[in-house]
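Of the protein chains in this complex, one is absent; all others appear in place.
Right after this comes subunit A.
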Amino acid sequence: MATSTTAPGPARPDRRDPGAGSPASGSARRPRRPRRSLLPYLLLVPAIVLELAIHVIPMVVGVWMSLLELTQFHIRDWSTAPFVGLENYRATLDFNSAAGRELLHSFWVTLVYTLLSVGLAWLLGMAGAVVLQRPFRGRAILRALFLTPYALPVYTAVITWSFLLQRDTGLVNHVLVDQLGLLDQRPFWLIGDNSFWSLLVVSVWRNWPFAFLCLMAGLQNVPGEMYEAAAIDGAGFWRRLRSVTLPMLRPVNLVLLLVLFLWTFNDFNTPFVLFGGSAPEQADLISIHIYRSSFKTWDFGSGSAMSVALLLFLLVVSAGYLLITNRRRDHA
């Protein structure tokens, strides 16, 4: 999600003398005025070009792809791909067909996964930030330690998890079964029902440091006097948390929750590395599902159609979220 704010220019560029000479001859003698009026736009050009190249054009191409029957026969020259209109959407969103059913299933899995992952990551991040709010010996070490999962490259970290979670040779089963004797049978962590929970744990492990970082930064802005005043009024820990900390963190939380939601919903790396390309049904996140539908079956048209549908869904969710939270703020 890119948000850009344009600061109002210091001078209005259209303040022109009606009697100014032709720009060709005028620019040589009096170069300052036209340059000044162009400067803000010139400065904007790199941002606009990048924004177009990175966001807008790929999105438009994606929408266009979703209207084509783009299979291996046509990927080398897209202009030969037959235009099928909304056929890809009809096929992928037809929830009576196998493909549609699986997409819907994958959508629900992703939604539950996202809500749980964001909720847990936020809870852990919040707890960590509150615990580390006051200085004590070893705080810096804990802070660095807590941020480690976020600083590790995602592939390395998740591959390590996939080793840990293997049934026969993984550390998790070694500890649970061989050392602690908690379970008689070695459970599977990467296939079957457990795969969802494995994915969730890895995702929370990866995401909570970001929540922690943001909330910790947010907590620095809460004036100490407010806690003092609350303490004088006799407020205990929970009361202070509820009446001082959380309201003061509201602006941070608004953005943090939205960003975490979008990241987690679209997370591709974690399931891809953990499950090696094709996730089990129980953990078939939508990003992997779309990848499999387009790359593995070489049907980029319907893959794009799914992506566009997903984009629309996330747009609606984000817009709704911002609308509701803004309205609340206005009422507050």
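Just so we're on the same page, contacts are C-beta pairs under 8 Å (C-beta built on N, C-alpha and C of every residue); 3 or more make two chains touch, one makes a residue touch a chain; residues count from 1.
Note that contacts and distances are computed from a predicted model.
Asker: What does the UniProt entry say the missing chain is called, choosing from "AzlC family protein", "Sugar ABC transporter substrate-binding protein", "Heme exporter protein C" or "Xanthine dehydrogenase family protein subunit M"?
Answerer: "Sugar ABC transporter substrate-binding protein"
Asker: Just to verify: which one of A:Ser37, A:Thr71 or A:Ser243 makes contact with the chain not shown?
Answerer: Here the residue in touch with the unshown chain is A:Thr71.
Asker: Could you tell me which of A:Asp178, A:Asp193 or A:Asp233 touches the chain that is not displayed?
Answerer: Candidates A:Asp178, A:Asp193 or A:Asp233; residue touching the omitted chain: A:Asp193.
Asker: Based on the whole complex, identify which of A:Ala98, A:Ile141 or A:Ile232 touches the chain you can't see.
Answerer: The single option touching the absent chain is A:Ala98.
Asker: Identify the residues of subunit A touching the omitted chain, counting contacts across the whole complex.
Answerer: Residues 69, 71-73, 75-77, 91, 97-99, 102, 147, 150-151, 153-154, 166-168, 186, 188, 190-193, 213-214, 216-217, 220, 276-278, 280-281, 292-293, 295-299, 302 of subunit A touch the chain absent from view.
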